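The complex appears here minus one protein chain, its other protein chains still in place.
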Amino acid sequence: MLKKMLENVRKNAPLVHNITNYVTANDCANILLACGGSPIMSDDIEEVEEITSICGGLNINIGTLNRQTIPAMLAAGKKANACGRPVILDPVGAGASRLRTETAFCLLKEVKFTVIRGNISEIKTLALGAGTTKGVDADIADTVSDDTLDNAVAFAKKFSEKTGAIIAITGAVDIVADKQTACVIRNGHPMMSKVTGTGCMLSAMTAAYAIANPESLLEATAASVCAMGLCGERAFKRLGKNDGNASYRNYIIDEICNLTGEVLQNGAKYEVR
Amino acid sequence: MLKKMLENVRKNAPLVHNITNYVTANDCANILLACGGSPIMSDDIEEVEEITSICGGLNINIGTLNRQTIPAMLAAGKKANACGRPVILDPVGAGASRLRTETAFCLLKEVKFTVIRGNISEIKTLALGAGTTKGVDADIADTVSDDTLDNAVAFAKKFSEKTGAIIAITGAVDIVADKQTACVIRNGHPMMSKVTGTGCMLSAMTAAYAIANPESLLEATAASVCAMGLCGERAFKRLGKNDGNASYRNYIIDEICNLTGEVLQNGAKYEVR
Partner (left out) sequence: MLKKMLENVRKNAPLVHNITNYVTANDCANILLACGGSPIMSDDIEEVEEITSICGGLNINIGTLNRQTIPAMLAAGKKANACGRPVILDPVGAGASRLRTETAFCLLKEVKFTVIRGNISEIKTLALGAGTTKGVDADIADTVSDDTLDNAVAFAKKFSEKTGAIIAITGAVDIVADKQTACVIRNGHPMMSKVTGTGCMLSAMTAAYAIANPESLLEATAASVCAMGLCGERAFKRLGKNDGNASYRNYIIDEICNLTGEVLQNGAKYEVR
């Protein structure tokens, strides 16, 4: 199943429109090429609707957010919805500033997202601020571990139900959920947190997976999350004694480039809940 | 001849003003340093004319175009013209949106370019939209191969005549032409298309070559195109079994860094038409 998801990306070469931050834009472009997709970065309100309409889908990332691009994000998101194309939201830093939090809420209100991917703290900000009482949701811990997993899975399903999006919460343990089903994924390596933009890269790649697998969005998102984690593991094994986080970044993208459906299928560590 | 072009870059260390996209700006800066030049990136209307006037030449790239920088591109381009400095245009995505296409036309109208470098589809957009009938030019295929080469060479020469610029059309086969003479270049490797920004990097490097070789602009542009392709070939040979597009990106820049005039001269595969 995961194998098929990856192969569909390689076969369809999905073109992804990215409205994203300038810190990791280059890595996002290269990981899209690595996985079999193709990137376009464009964020000016004058052109985003046209660009979205020639692409297979849209990846909105609010890192290095600035006021000029917010209307572009809204316009492109609505256009993608109108064209029936997948839209991914990466709410980088939601909760860290009013601008990011309010922009994320505004996007959630105006655009129907296909996948929302963030860390637990970002996703909690989106869910709690969106009008729910603090009751149950506030019980969600700030890291996902075996102790807090049941709560986090329930939270992810509930937030998926509310938004209609696949929810991908990534961290030491990853959760990918729709309203009924969650994949708990245990791929990845702690050193990935020493590389800037692994989350951004994953969101960009997830857009490619969603575009190439429109009938299987939960599986497609899970495949993308497994692929990133597995390649983090494989790249870690490749590290020589003088290698550090810069080489590790390159090796992760290299592994995505060389990943086959079979290796993904065999290396993925997930359970369905 | 190509040897001399490269050696002039190493000797003169040309300083290149880049108004370029944020996706590949870092790679453009590093390839300029690798080839023997030096980069400045600057795009605010308040300073671009001053920056251009202290540089040897200007590289304008319309990737991640935004409305703020368009006036800066025009002002810097005119300043470079007034100072008699080379100006390179990389019309990234011309044809993909009205904003990019119209900006490219506006730049062509207001600025005299020394070199225009793009893929066949971008260059066709510039040539067809600029007022020519669709007759002959529309026959130009969307890829340059042996079957379509004669037409593409004639098209490049004609567009050079119209614009007064050296035209560099890059792809599986590259064409570098002025109105009378074309170099057909067969260096390069298909995997270069898996690295974001190889075109942007080539345009930046071409600015350095043009600055260092003002009397031989056709040869200088051909040398830069051959150098990029040859280094793509050499970098490909260096790939180990775990390497992918991220390592390949680094190896290409490394090869540009280590390239000698002799290796370029011996490795260049071109014919004059």
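A few points about this structure:
Each chain carries a letter (A and B) given by its place in the written order, and its residues are counted from 1.
Everything below uses one rule, namely that a residue touches a chain if its C-beta (ideal position, glycine included) is under 8 Å from a C-beta of that chain, and two chains touch if they have at least 3 such contacts.
Everything quoted here is computed from the prediction, not taken from an experiment.
Which of B:Glu47, B:Glu110 or B:Asp146 touches the hidden chain is settled by the complete complex: it is B:Glu47.
From the options A:Asn66, A:Ser145 or A:Thr260, the residue with contact to the unseen chain in the full assembly is A:Asn66. Note that of A:Thr196, A:Ser216 or A:Gln265, the residue touching the chain absent from this view is A:Thr196. The chain not displayed touches chain A at residues 21-24, 26-27, 63-68, 93, 96-100, 193-197, 242-247, 249-250. Residues 22, 25-26, 29-30, 33-34, 39-44, 46-47, 50-51, 54, 68, 238, 249-258 of chain B touch the missing chain (whole complex, contact as defined above).
Keep this in mind: only the chains that are shown with their structure count from here on.
Its C-alpha atoms superposed on chain B, chain A is turned by 120 degrees; the angle is given in steps of 5. With centres taken as mean Cα positions, chain B sits 34 Å from chain A.
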